[in-house]
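One chain of protein is taken out of this complex; the other chains stay put.
Let's look at chain A:
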Amino acid sequence: MYSHYEFVTGPFAWMAFLIFIFGSIYRFYSLYKLARKKDGAVFEYMDLKFALRSIGHWLTPFGSRSMKLNPSMTVVTFLFHISLFLVPIFVFGHVVLWKENFDISWFTLPNIVADIMTLIVICSCAFFLWRRIKLPEVRYLTTVGDYVILLIVAAPFITGFWAYHQFPGFAAITIIHIISGEIMLIAIPFTKLFHMFTFPFTRGYIGSEFGGIRMAKDW
């Protein structure tokens, strides 16, 4: 068991981080290059002020009519994304690893907060799954890949919760937890999870078009 642990926290972890970082940079670079070649107008109309105006509205809970019409989705989406982002970076167990391995550390979330946020992520994934199955307009669009991504995102949190609370078999679950987290990192550049990086650009562009040219709101 110990050697498994060493592998997943050693070489496999390095690989996951490298793929995540360089994969994302590559995706970005190739999209940028293609945009420069084919979508000159995008650069012409991009406008920082209006891009930020649009992003600001859409990062404010209930900042758009769309969000107001879907209150449950809005609440869940915001709590989900905040938790999804904060827990892995600020949970005590992870910060300790950074401290031990690289002697760097930062603020940590109180355990109870991290625990609740973990549950939020898990419940949110359940909500998204329910939406995919239950709402006809979402089901119509859903592909196998969408379920896989949901699983990829939920797995590190389910296993993390399990390991933290030392439920039966937690030693093995810890290994799975680490692997699932690494899979998520690796998946980011190559799946729909990449939307975390494209969001500011798609939002910013339509915000620039609406703000600068169309002189209308886009929220």
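Here is the rule we use: a residue touches a chain if its C-beta (ideal position, glycine included) is under 8 Å from a C-beta of that chain, and two chains touch if they have at least 3 such contacts; residues count from 1.
Here is the rule we go by: contacts and distances are computed from a predicted model.
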For the chain that is missing from this picture, which UniProt protein name fits: "Putative 4Fe-4S ferredoxin, iron-sulphur binding domain", "Cytochrome bo(3) ubiquinol oxidase subunit 4", "ABC-type polar-amino-acid transporter" or "Acyl carrier protein"? "Putative 4Fe-4S ferredoxin, iron-sulphur binding domain"
Among A:F17, A:F167 or A:F199, contact with the omitted chain is made only by A:F199
I'm checking contacts with the chain that's been left out. Which of A:L18, A:L48, A:L135 or A:V148 qualifies? A:L135
Mind listing the chain A residues that contact the chain we can't see here? 31-32, 34-35, 37-39, 41-42, 44-45, 54, 58, 64-66, 69-70, 73, 77, 135-143, 146, 192, 194-195, 198-199, 201-203, 205-207, 209-210, 213-219
